[in-house]
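Only one protein chain is missing; all other protein chains are in place.
Chain naming follows the written order as A, B and C, and within any one chain the residues start at number 1.
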């Protein structure tokens, strides 16, 4: 029999560290230290809460995205859902004078409409991918453009201000000084994190992403899992949209524009592989936090306007280099998306 | 070598059709018929040339992108190159009063700067992926943001108008009624198409995209091919940027924004697999044309502004469904990105 | 004492001349008055990023915030936060839909569209197609998701319908980009070779549109019987130069430098304990609105006749 030498403790630690999604945390720590030095107010409680509040929408979207990315698919339409779902609710809730249709749905019904439409859109995506066999890139891109267009059509191009307390509560209220949106984000992160690691459903996601045929052979109902992953992704994007509408106290026509790019960035920075089967919520959260901290820091550090974008890009590259070198050292393995 | 019985002719034709990238052409034909019916001028020579001219920038970018996608990587920074390379040339060419640096490079030197910087950026991407081992999504995303920011920095946020004939020639001149940009696009498409299909470099790209380890074991210098693919992609994006600057007679600060999305869409619609190793230039061109025809048609058909986006999305979805159903019928195989 | 003034500023984005100049002129105006700027992050067109940025600026000690809102509804929470924090709030170019501002400083975008349409209609009357009632005009809209894009389009389209009901207006959205404008212009010129006029919601499209006119052989100079009438909005140095070059008929000059200087003056006034008086001024008027006083600046129509007028901000800039 083959006897393998025990891995060295340090190497094992390094691999576990990388495998469990902690790779990015040292970089985050570094940024926090830089932040504390260059901007005295960076470490104030209020600023830290601000950061969490600012990333909660992106965070929920990225968690949603990670469902489909884990199974080796993708869903660009999430960006459209973040804008469309709350807009649909808002036009049905707002009075005609405020740009609504005069249906004036009560708030709880509006919330249901937002989440329900988000789930339905996810269901449609799942249908297209599983049943019709469409390439998810094309079908969800088409849907993204369609949803963006639909936002214009249903809203007549006008944002709807203050659509109603029930719809905006989650994104604007505070409990004991903590924004509800932060609590929602953290709760979802913990719940989904546990499902990914410890629930049968999560294990099925990983298995499908890693080897779909083998997963099928192992008796997993692959089609159903894929389909449901799109629904969960849609629902979470809908929830993210509701939070954003709360945060802006309006359903804005451009709401969510560009968020899918940030979500992909956060996911990949957090160690999620676009090829599927790799990554976890601890990593996703680190990616989301990194993006939030960079944005916050660049404002607080008074980087001149023209240099903000370039600095963001540079920080992303440096962070990627640092983590890659660190994880190569510990695991000796080169990664590929 | 024992050769078994002939495949049925019809099935072989269907499979060849799909494998050779013709899948999207029937849909294109359908759109053209629709176009001819709803807009009388759609089929006029000048309009068809317009379409080709309008897609040539996207076409070159997509061909560049397909180099890296074929080997299972991606390059988001191409979008940044489309804007950055000609802007760098323009600020070095324009007089100080026109927003330049007063270096007033001659036009041919400007062209060299544009293509040279594009190639160098591609080289940097290759270095990051091959030598440092970065995930190409993160590193090229970081670079994209960095380049976008750098455009603002070098141009002071202001577009440069009429930067000079040598830089704008390719994108604005005509030869015998045909725009030079169209000729450039077609020439590049034919050349790259031949390289992909008949050159050993192309064979190496496909092999790496499908099974990198096997390509290595077969003796292919995988690292060099990957690295060079990034350089070619960068060069083509630079060329695309030069054409765009010619077309707009200005180096615009927003130049190229969003083009990477369209390029991915065109590539995937054209049958290129994001997983690598699948797709060809005939397909890529069909994807690019589809996007161009949709845009053109929506203008000519005078679709009301609010409905333009939604219609685009709907057409993409319908086109995807049609081709998927057709190719499933002929090959019996479900595809996955 | 202006040294106690700590300003947080955000433009909409920094990728067109108008916003970029607004940033630069504003920072200069604040500096001239000895005010501190704690930050001027670029939200790059994202309303959520703009709200975040303002929130971060307040957390970082800004006691005055100045912004050009990307969305009048979406910006409200940032305004309310500033209100809670006791910071002064100045909204440029558009007013928020809620909260309280110290002042809004704006030129009416709807009015800019109206002025553009009025000039377009006036110039069309000199064309043959006017009498024959066959004129077609292309309106290159901004982004229909932005209030400015919608207002400029509404002002233009409604006024055209009223003043020139026989003129057919083809509307195309451009998302404020030159390349979408070029594509649209090219397609429409093919479809309507005798196009009589083009209205551009922003001058950023003008050079690209001219390149298309040239390619289509329709680049006759302003004043030529065969020329396509071109009217735009913004009044940047580039726009005025095109007018001088007879490559643009007219533009509506938005009072950009006044945005900057007025804002700085008003900050000085209010932080020094002063009050913004309502009523007419030489450069416009101040009216009361539900969200606070609004300083409405005049937008001037610029043609070859007044293009060298020293009062135009673009000309002041050149000096």
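Details
One rule holds in what follows: contacts are C-beta pairs under 8 Å (C-beta built on N, C-alpha and C of every residue); 3 or more make two chains touch, one makes a residue touch a chain.
What we mean here is this: contacts and distances are computed from a predicted model.
As stated in its UniProt record, the chain not included in the shown complex is "ATP-binding cassette domain-containing protein", which appears among "ATP-binding cassette domain-containing protein", "Phosphoribosylformylglycinamidine synthase subunit PurS", "Multisubunit sodium/proton antiporter MrpG subunit" or "Dihydroorotate dehydrogenase". Here is the thing to keep in mind: the chain we left out touches A, B in the whole complex.
From the options B:118, B:207 or B:260, the residue with contact to the unseen chain in the full assembly is B:207. Set against the missing chain, the residues B:21, B:179, B:277 or B:292 yield one that touches it, B:277. Touching residues on chain B toward the chain that is not drawn are 1-8, 11, 194, 198-201, 203-204, 206-207, 210-211, 213-220, 277-278. Annotation for chain A: contacts to the undisplayed chain at residues 1-4, 197-201, 203-204, 206-207, 210-211, 213-215, 217-220, 277-278.
The rule is simple: only the chains that are shown with their structure count from here on.
Interchain contacts join each chain to each other chain, per the touch definition above. Separating the CA-averaged centres of chain A and chain C is a span of 35 Å.
Put simply, the C-alpha centre of chain A and that of chain B have 28 angstrom between them. Residues of chain A found to touch two or more other chains are 152, 157, 306, 308-309. Shared interface positions of chain C, defined as residues touching 2 or more other chains, are 14, 23, 42, 144.
If you check the complex, the residues on chain B that touch chain C are 39, 41, 44, 46-47, 50, 53-54, 57, 151-152, 156-159, 161-162, 172, 174, 179, 244, 247-250, 252-255, 257, 295-296, 299-300, 302, 304-306, 308. Contact residues of chain C toward chain A in the complex are 11, 14, 23, 38-42, 44-49, 51-53, 55-57, 59-61, 70-77, 80, 97-98, 144-146, 150. Contact residues of chain A toward chain B in the complex are 72-74, 128, 132-139, 141-150, 152-153, 156-157, 212, 261, 264-265, 268-269, 274-275, 306-317, 320-321, 324-325, 328, 334-337.
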